[in-house]
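Here is the structure we will look at.
All protein chains of the complex are present and in place, except for one that has been dropped.
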Amino acid sequence: MLRIIFLLLAALLAFAPAHAQDADLNTLLETHRAKIEKPSRTTIGPVLDALVASQLPGVAVFLEKWREKELWQRKSDGRFFLVEKADGGKLMLIDVGTGEQAGLADKADLDNLKPNSGVRGVIAGALVQFQLSDPDPERRLQALTALERDPDASHLGILRAAIDSEPDPAIKARKERLQRLLTIQFGSDQANRVAAIESFAGDPGVDARAALNPLLATSIKVFDTAPEGVNVARLLTPGSDIEPDIAYQLLVDAGKARPIVPLADRKQALIDNIENGLVAGIPVAELVTQSARDRAYLALAGNGTVPPLVTKEEQRQALADHVFAEVYAEPDPVLTTAARETLASISGTVGFYQFVDLALDGLSLASIYFLAAIGLAITFGVMGVINMAHGEFIMIGAYTGYVVQQFIPNYTVSIIVALPLAFAVAFLAGVALERLVIRYLAHRPLETLLATFGVSIALQQVAKNIFGTQARPLTSPSWLDGAWVLNDVVSISYIRIAIFVLALAFLGLLLFVLNKTRLGLEVRAVTQNPRMASSMGINPDRINMLTFGLGSGIAGIAGVAIGLFAKVTSELGSGYIVQSFMTVVVGGVGNIWGTLAGAGMIGSLQKLIEFFNPSNTLAAQTYMIIFIIIFIQFRPKGIIALKGRAAGD
Amino acid sequence: MQRSLFARQPSVLVFIGLLALFTIVIIILSEGFGLGIVSTSFIKILGKTLCLCLIAIAMDLVWGYCGILSLGHFAFFGLGGYMIGMWLMYERTKDIVIASLSGGELPATPEEITEAIGTQIFGVVGGAEIPVVWYFADSLFAQLLLVVLVPGLLALVFGWLAFRSRVTGVYLSILTQAMTLALSLYLFQNDSGLRGNNGLSGLQNIPGLTEVPQSVVSVWFFLASAFALGLGYLVAAWVVSGKFGNVIRAIRDDEARIRFMGYPVEAYKLVVFTLTAVIAAIAGALYYPQAGIINPAEIAPIASIYLAVWVAIGGRGRLYGAVIGAALVSLLSSWFTGGQAPSIPLGFYTIDWVDWWQVLLGLGFVLVTLFAPKGIGGLFDRLVRKDAAS
Amino acid sequence: MKFTTKLRIAGAAALFTSTILAHSAYAADDTIKVGVLHSLSGTMAISETTLKDTVLMLIEQQNAKGGVLGKKLEAVVVDPASDWPLFAEKARELLTVDKVDVMFGCWTSVSRKSVLPVIEELNGLLFYPVQYEGEESSKNVFYTGAAPNQQAIPATDYFLEELGVEKFALLGTDYVYPRTTNKILEQYLKDKGIAAEDIFVNYTPFGHSDWSKIVADVVALGADGKKVGVISTINGDANIGFYKELAAAGISADDIPVVAFSVGEEELSGLDTTNLVGHLAAWNYFQSADVPVNAEFIKEWKAFAGEKRVTNDPMEATYIGFNMWVQAVEAAGTTDVDKVTEAVVGQKVPNLTGTMAEMLPNHHLTKPVLIGEIQADGQFDIVSQTEPVPGDAWTDFLPESKVLESDWITLKCGMYNTDTKTCVQLNSNY
Partner (left out) sequence: MSALLEVTSISVSFDGFKAINNLSFEIGGQELRAIIGPNGAGKTTFMDIVTGKTRPDEGRVRFGEPQLDLLRLSESQIARAGVGRKFQRPTVFEAQSVRDNLTMALSNDRLPFAVLRYKPSKEDDGRVSALAEEIGLSGELDRTAGELSHGQKQWLEIGMLLAQDPKLLLVDEPAAGMTLGEREHTTDLLRRAAETRAVVVVEHDMEFVRRLDCKVTVLHEGSVLAEGTLDHVTANSDVIDVYLGR
């Protein structure tokens, strides 16, 4: 019925827009005032129907403003207005019906009406008919989005009517796709619907599955004989397809079998039948085991005071006497078959894309681990030094980014400034640490570990004292907002892509520095044989200092990257330190490719485990670490180990 | 040339004597004893500190003597706590449940009791079933055995894997750290059956002794901790003073050399690792009933790093060094977090110790490693030697 | 062995003992001592430091008004350092050494469970200001934060009725509050006719930062054509990564609304909210509540802590708890814990959202439930506000808790089984 009205309305809109009406919108609103003041998704429908049906000129504008939380109400008389900013902090009232100015008012005299998002969704649904053929493409898109979110059978006709006149090809394609989706759900013609269903074969869109899946909704039903006249998905055998207990409960619910007396009821029955400290002649004190209680209950049942128990045999017989089947809610088998086949083809596509998405996630995580660990790998590999304060260098980088954003409000510029600055700050911090502490602990790697741990807790607390304990915002420029979307399954945020690119850049840069520059040559010389290197005129102290600064500087840059996609707190670094160690150790020490391999393995493996155990990320991390411990058994020197005697102990 | 342990390790007698004196003095001054000069909360702090000293001795044995920088001994400490905690919690709850069910009209069946215990213990964390790992929880004897067995077995298996593949030095440290992280992450899960993040709580209430005031219970545990520490010190001193001690120090100094002398280095490491894990577990089993709660955060890798730092500050390779380090750092932490340290106003800025003590602690670690590589124990040795010379 | 060494050790021991003696000897009578048991270092410092500041501000204000019972209030601040056993140790110290008359403190459930046995043994008094999972009632604790029926259940109702959500993703950090809340919600949703397969549950570790996979999983839930909503019990700064990923994935609140129980003004100040506009939070208080008493409170807070600071729900709970305690002490005319605990029940103080909070016999408050939509400026638009709801210590949506009742006035029991008509235990469960 409603649908027909809407169709009529749509026709009216198409052929005779803007009927002149005598009634005033304000009057109409007045009659619905209570519901407009405190709207709810469940009660607003009739109000909207009335507004739309009134065909008054201001309705579309009113609905739009209402949805955008720009509707105001005068406290004194409850009248609704739109407003504009006026001089002196006052608001200029605008009449909703005529669009004319209606005097100034104080903000305190007005209430801003803010419908919740559920109501806004319903309003958007009501707006569809006004907007679907609006000259402004922005409005048309809004209407389509509203339709996609909450489609209604009544919309199908309006939508079909709005396709041909659509000038924009992209919007037209979207309208057509939506039309097919609505046809699947609300279409009346079997052939049309089947065609629409089949047109989505291999389409990974969530909306396509969302339209198809409801067709295949089933419920389990009980039949006395083989089911007829219903669309059966499959027959169920108790014991293999369905738990016997559940099946029996279905029978009980259908009134086809006697209910089983639950344990609690049996206990209550015993309590109710206590007489002089005896239950059916058994002293209460003896009822300390379940079997004793069962005996007492059976005795009571024998007297007929309580309902007898259902025996296993009786249950078995009841199950054997009935047929259980999964039945489609959709009666038409042609539709369900088409939907099932289309979904099967979709699930293949989706499976492939899910794998792609997982690979992207793994790659992204790997690049983050790589960035976090590579600085550590350099210092560890070249100097054999375990720097527990590495995480705090990451933190320093992130806070540098935050501080820069306090001075440079433009996010793009601030990131461009922050990256080299974070490198510089962390570089200096690293050099300071090397000069002041690590140099004096040469050849005592375990003690370096402890000293740098001391530095780590001191730095963390200092950061807390300076920046406070709250997380600080580090905001990415708006061009990094959002995600690269291939389809509804595969997408990855631009930030992650940027981090990936950054990681690649650093890989390239480091390879260049280590393999093509004088510094790299000297670093490699010091790594392989410090005594020989120093006899050749290389100053190992200088090299160590520079290497340590380089490693720390990269950690600083990693800090900016991590801060952009996660959070900036004083504990930011400590969350990555153990992971970074494992990346370095798994990959193999003293080798950039090794770190890359380690990060790649840990990142992708973690995602893989998460994939198999989606409801428990914590377990995934545990298994990951156990895997690493076992992996080290087989490759104690990591994936890519330095070979030969030099690598020996 | 057979000399007694005390002749070989003169510090043992001094240590045991001082410990006994300290224990007796504290007990006499305690609230539980009647004098009430030392508060129950301070007795508990002291008792816990003694347990920390015991695990520090284990750490010194494995790191200071055998050269294995394990960043995982708090995992064994925590496991010990969990094992005893299960019994404490189960029995306490059982008492409550039985008392509560006895008010019912029918006497409770064993199933009902078990079910009620399950709801009571796990209801808090969204469960009701008693997990399999609690199988022995109602037997004190079994759980005491598990205090030793579970951490011992974990150490044995982990150590066997790690030592067999010749993982040494910092690699081993990182691997032990990974083990600790894995264990704490595992326990953080609710599905671990040990109440996830909530851990086991109310452990200070000893089942069957609910009428005994905490002031007395705390003294008992203090005494037990002191006894365990004394015993642990004795065992450790015995282990390190003989040929075995020479061999493990040789392993620390030159692993390859001692291997070519025919010593199965891996077996020695395994023995030391497992032995110290067991000592750590016993320390934990005494610690957590005094702390009252154990949860996975206790096992987090950072705790084990702190342990290494205590030993480093106290002085590696000296058993009393470990004790000094653990006692000093943990008592200092306790003092600083207690809010009693006065703030220092500088006019333009007020130094609040709550904000700055960790900075101080961290820098303290750095200074000790830089300027006193042998720790406080090393300074101590120097003093003693000077005395001897004069 | 050298004699001098022994002397040195003995000297050190003596020095040590003397400090203990000095310490335990001091106790003043002219002030009322208020213990503040909030972590100032470690992971929880992020949230708890604010509450310490709140208590200090309230004490300062109260002292300016002349104190309580003619005595000045004196704050004893300790730092349990986010270390749960340390909470028990510090609580014992506060009660026995510093001899405080009341404590304000704890944030996480585990810290509360750590403290419970100590304050019950020593008959202390604690005001706990954070929303929690319920299933507890202690004689010595007043719970001024929300119980699940004052936050989670109304928010779920809002999802069901106002937003028409048909499929639920319950995302939480893996600890007791999300676990218990989700267990209650699962049962509640099933009672409301939501099928088990339409409830997706995921737990992540504390401080989790890699959310891409989970966000993708949530999006995929929409594949069977039902409207999906997320109920988030994600804790602390893990939220930041989650919301950033949500924003990046372009999930608008109109597609998949997210309602959070642990995200307030404080957490939002750590990120840019322009892409999160419209997502929801359920609390009993928002800074944006437009009532004079709140405006006054915000003004005082900014003057005390700094212009950039925001207020949040646990601060309001602290405010209510503090005022209730002051009123109760004045009503009882003493700081004696037994008398004060009796006097607190039934106290009414104005909350900051324009209604009154009343302490119930089960030591929980009546609180209105507010639902707010995130705005671009990091504040919340209040889209729904209920009448004050009485807090329920034991949820009615789990069979084993349904039969339990807490009433410290008439039943004098926090865990009373209405089936067997017995008090299960006088102490709380920890």
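Order of writing sets the chain letters: A, B and C. Residues in each chain are counted from 1.
Criterion: a residue touches a chain if its C-beta (ideal position, glycine included) is under 8 Å from a C-beta of that chain, and two chains touch if they have at least 3 such contacts.
Predicted, not measured: the structure shown is a model, and the values here were computed from it.
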From B:A7, B:A99, B:L145 or B:M261, residue that would touch the chain that is not displayed: B:M261
Where the unshown chain meets chain B, residue by residue: 1-2, 239, 242-244, 246-247, 249-250, 253-254, 256-265, 267-268, 271
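Throughout what follows, only the chains that are shown with their structure count from here on.
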Centre distance in Å when chain B and chain C are each reduced to the mean of their C-alpha atoms: 32
Separation of chain A from chain C, taking each centre as the mean of its C-alpha atoms, in whole Å: 26
Residues of chain A engaged with two or more neighbouring chains: 461, 464, 616, 618, 621
Chain C, residues touching no fewer than two other chains: 41, 174, 203, 205
Of all residues in chain B, those that touch chain C in their complex: 10-11, 13-14, 18, 22, 25, 29, 37-42, 44-45, 48, 96, 99-100, 103-105, 119-120, 123-126, 128, 185, 188-190, 195-199, 201-202, 204-205, 214, 288, 291-295, 297-298, 334, 336-340, 354-355, 358, 380, 383-384, 387-388
Chain B partner contacts - residues on chain A that touch it in the complex: 267, 270-271, 274, 284-285, 287-290, 293, 384, 386, 388, 437, 440-441, 444-447, 449-451, 453-462, 464-465, 574, 578, 581-582, 585, 616, 618-619, 621-622, 625-626, 628-630, 632-634, 636, 649
Complex contact set, residues of chain A against chain C: 40-42, 69, 114-121, 145, 149, 206, 209-211, 213-214, 357-358, 361, 364-365, 368, 461, 464, 468-473, 475, 481-483, 485, 488-489, 491-496, 562, 565-569, 571, 575, 607, 610-611, 614-618, 621
